[in-house]
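Yeah, one chain of the complex is gone here, protein chain that is, but the others are all in their spots.
Order as written gives the chain letters A, B and C; numbering starts at 1 within each chain.
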Amino acid sequence: MQTLINFVISIWVQLVCALVIVAVLPLVAGYIVLMERKVMADMQARLGPMRVGPHGLLQPIADAVKLLLKEDIIPDEADKGIFWIAPLISVTAGMLAMSALAIGPWFQIADLNVGLLFVVGIGALGIFGIVLGGWSSNSHYSLLGALRSAAQLVSYETAAGLAIVGALLLAGTLSTREIIETQEDYGVWFVFAAPVGFFIYVVASIAETNRAPFDLPEAESELVAGYMTEYSGFRWALYFLAEYTNMVVVASIATTLFLGGWLRPFAGTTAFNFLDGFPSLLMLVVAGYCFYRAPKQPVKIQKMFLVVVAGLFILVAAIFAAPLMAPAGSLVASAKPGLHGAFWFLLKVGLYLYLFMWLRFTFPRYRFDQLMRLGWQFLIPLSIVNVMGIGLALVLHRQLGWSHWTAFPLTTILTLVVAGMLASAGAKKDKEHAVVGEEA
Amino acid sequence: MAEQRIPFATHAETTVLGADEIVLNMGPQHPSTHGVLRVKLRLDGEKVIGSECVIGYLHRGVEKIAEHRTYTQFAPYVDRMDYVAAVSNGLGYCEAVEKLLGAEAPLRARVIRTILTELQRIASHLFWLGTHALDIGALTPLFYCLREREEILKIFEKYCGARLTTHAFRIGGLQYEAYDEFEKDVERFCKPFDTRVNEYESLLTSNRIWVGRTKGIGILTAKEAIDYAASGPVIRASGVKWDIRKAMPYAAYDLYKFEIPTGKNGDTYDRYIVRMEEMRQSRLICLQAIENIPTGPIMGKVGKVLKPPPGEVYHAIEAPKGELGYYIVSDGTTQPYRVRIRPPSLINLEAFDKMIRGHLVADVVAIIGTLDIVLGEVDR
Amino acid sequence: MLDQIVFYFFATLAVISAVLVVTRRNVVQSAIFLITALLATAGIFLQLHAEFLFIVQVILYAGGIMVLFVFVIMLINMDVSLHQVQFNRQWWLGLLLALVLGAQLTVAIAVGRSGLPLGEPAPATALEPSTQLVGRVLFSEYMLPFEIASILLLVAMIGAVVMAKKKV
Partner (left out) sequence: MANDPEEKQPPASPKEEPSAVKPPAAASEPASKPPTAPAAAAAKPPAVAAPPRPPAPPKEGPVPLDNDLVKRYKERFGDAIREAWIDRKQAILVVARERLMEIATYSRDDEKFDWLSDLTAVDWPKREQRFDIVLNMYSLERNERLRLKVYASADQRVPSVQGVWATANWEEREVYDMFGVVFEGHPDLKRILLPDEWQGHPLRKDYDILTQDTAWVRENLGIESGQ
């Protein structure tokens, strides 16, 4: 019994982080859904959810309750066991992948030596959830959707993997914490060293989470809802939770690898230290907006609620400001990297998600063969070339002593030239395909 | 473990990877069939090799009802056919009966009719653009289009009290005088509308994915378009420069200058371009018309009880979907002996089977969208 | 003591799911049990602090090969093959052979126990992190076999593409 207690004490930090992840993630996913609906509405000249709570702030809770109460239909000839386990596989894969990520210098569940590889590997297990879900609901539509999404995920994972390899060459290590530390030592984020790699990773990650222009499997207009057709009630919500967890995971990988994880922009240069105040400033601005909107709320309870929310934001602003005010050596001051690190990391993840949503509402959907052609004939060759480019840059920089200001831009231009050639070759082939469509 | 048979989509007549093809049923309840159209697609893997359209789910027997109503009583039924462009249905019917009577609507009535029909054409094309883009995955244009369409529906509501099935016209002229700030409303809508169309175009026309999804899809050559008697934007996109408003002007179309946009190779992209250009032209017509709406009576010399002399007439107008024709046979009584309505949506749909051969399932949705069919008109 | 618990958990899980893979009549369920068996062995790798092997096992077996298995299972219409009786009533012969094999294994372990260097497992920190270790070894001593293997894989991939090309 004693060893068990020692064991628990030794890892209580990780345990708390794990609990936070499992408990907070569904809530965060709910609020990402709200954010998405608000951003979508904003782009489409309308208001979005406004009724449940002031400005729809309580909408996610309402959605969750609704999904819980909804009838959970299992198709009669479905394979009950697999039908039940499929969404679970997806959700566990998503949440497990969160464990290796370093949200802040303190907030990391497991600093695995193979951190990034672990996240990508476990993410790949999510395919089982989708494929088995589509198959076990025994309807023709969901099977077609499941097969399509499996093919899409597999092909875009190669592209994402190679894009990550490109950045790993720079980092030299797989552990998420050390990657961010190397970016701190270099003083430059990898997005500037390998911009093509970042672009490929953005496109591949969108396809990998079945979103925006690549959301073929549940394309409403063709296959009704892809593999999720037969799911309803909370089981369907699990799939949705898995999708948003995957989105957060993919965004965190990009932040860790390319956008300097928990580093403040211009972390090194002291001239930009005023940026340290940015987190509390942002919180104060949000609190101000809540106060400004509070009196306008129609119902008295919503006024109160908004005031409480505003107070909350002021509290958070104070927390962020505290380590700056406190005397240098004190305990409070030492909390600065942890708190601010987490803030910057989550801010970058948030901006990345905003990019996801922005693309979703401006672009129509790719057709399946165009999607696969883009993946295999453009993205994967380009990512291979990108890996070679970065390798070349490293050789030039380290062996031949070129300054990194010349080596990396040169290779980036080289990769872009190759990208141009690939694109034109692809376009020529498209014309042929268009012709095929004609005479078939 | 009890014998647990793997039921594998046995009820649907499908064999997933068998040598023969799958029959995929895009049933009446499908989010993108613009109403209750059922399409039985024969697929070889993902490629469509044949199709059969099953229609009739919305058949209300309008032509049978017409034989038991007087001419005036039948006018509201006409709005329920192509419910997206009710005003132009009404115009077609009223002009056909006027021709049967040999009567003529006064100039002021004809000018107001032209303005309202052109506004209806813009509203119909806006609704088409919104749903067509939504089917192909672009979520945003739908809301922009509906925002503009709302303005037009407000004008209809102010004029005749109804937004959708307006029954705005009467045989022989108009029932209602144009409300006093009618010209101002139409101008307030038309002035900024050009920038709005540019706004849609900025979202879609040069968008690589949109072009990829529409160029070369559902090609209909000019010869085929004529053979299948396609009409409206579908035949103009195939390169045939023919518009009833120019060929056989009706209402007051001959008083205004406007172009007829045509496409080159008759694919979904050209039909999109043609309809966008048509919206611009309709705007020009409206602007020209409201500059000077002639004064005068709004109702021609048509008696209360309409008893047209026996005989028949075929009158066609350029509805947003294509040529909307009315073949009315009168036997001298107050009720039409036979009313046959030429539904442009149904006849454009005939070319559907030829257009989707060799394409993928995703294109079927785009092609249904580009034909701009409304099942109320297809099934009558 | 905790290590034993974890190890025995993974070991029994692997054995049970391996048995279930063979006995399941429903082919997809047996595929899932195969995945659990592979993940269990991956767990054991992790327990031995061979993190790189753990993640390679997960990605390659569970993420790659098993996806292919499940993919193929779905594409082939299972209805027909399920109705034929799978077992040809010779399970007793199988059991006999299994027992013989088991006996041989136990004898080999019992006799060789003294010879095997079954000392205490090395402490985790003694060795370098396994990724660097595997990487260095792979690209230094075993450079040649690594290249040959990669060429072999390349040939296999090209073969697959050529075969698929004909059908499209």
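We adopt the following convention: a contact is a pair of C-beta atoms (placed from the backbone, for glycine too) under 8 Å apart; a residue touches a chain by one contact, two chains touch by 3 or more.
Because the structure is predicted, anything quoted here is derived from the model rather than measured.
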Within the entire complex, the undisplayed chain is in contact with B
Could you tell me which of B:22, B:55, B:306 or B:364 touches the chain that is not displayed? B:55
Contacting the left-out chain: of B:45, B:161 or B:309, that is B:309
Residue-wise, where is chain B in contact with the chain that is not depicted? 55-56, 59, 61, 63-65, 67-68, 99-100, 102-104, 106-108, 111, 224, 226-229, 231, 240, 242, 246-249, 252, 254-257, 288, 291-292, 294-297, 300, 309-314, 316, 323, 325, 327, 329, 337-338, 340, 342, 346-347, 350, 379-380
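Convention: only the chains that are shown with their structure count from here on.
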Measuring centre to centre, with centres taken as mean CA positions, what chain is farthest from chain A? B
Chain closest to the middle, measuring from C-alpha centroids that were averaged per chain: A
Per the C-alpha centroid definition, the whole-Å distance linking chain B and chain C comes out as 62
Chain centres from averaged Cα atoms put chain A and chain B apart, in whole Å, by 43
Averaging C-alpha coordinates per chain, one finds the centres of chain A and chain C separated by a number of Å equal to 31
Could you check chain A for residues that touch two or more other chains and list them? 79, 143
Multi-chain contacts in chain C, i.e. residues touching at least two other chains, fall at 26, 28, 75
Which residues of chain A touch chain C in the complex? 3-4, 7, 79, 81-82, 85, 112-114, 117-118, 120-122, 124-125, 127-128, 131-132, 135-136, 143, 146-147, 150, 154, 174
Residue positions on chain C within touch of chain A in the complex are 1-2, 26, 28-29, 32, 35, 51-52, 54-55, 58-59, 62-64, 66-67, 70-71, 74-75, 129-131
Enumerate the contact residues on chain A facing chain B in the complex. 40, 43-46, 77, 79, 138-140, 143, 213, 215-216, 219-222, 224, 360-370, 430, 434-440
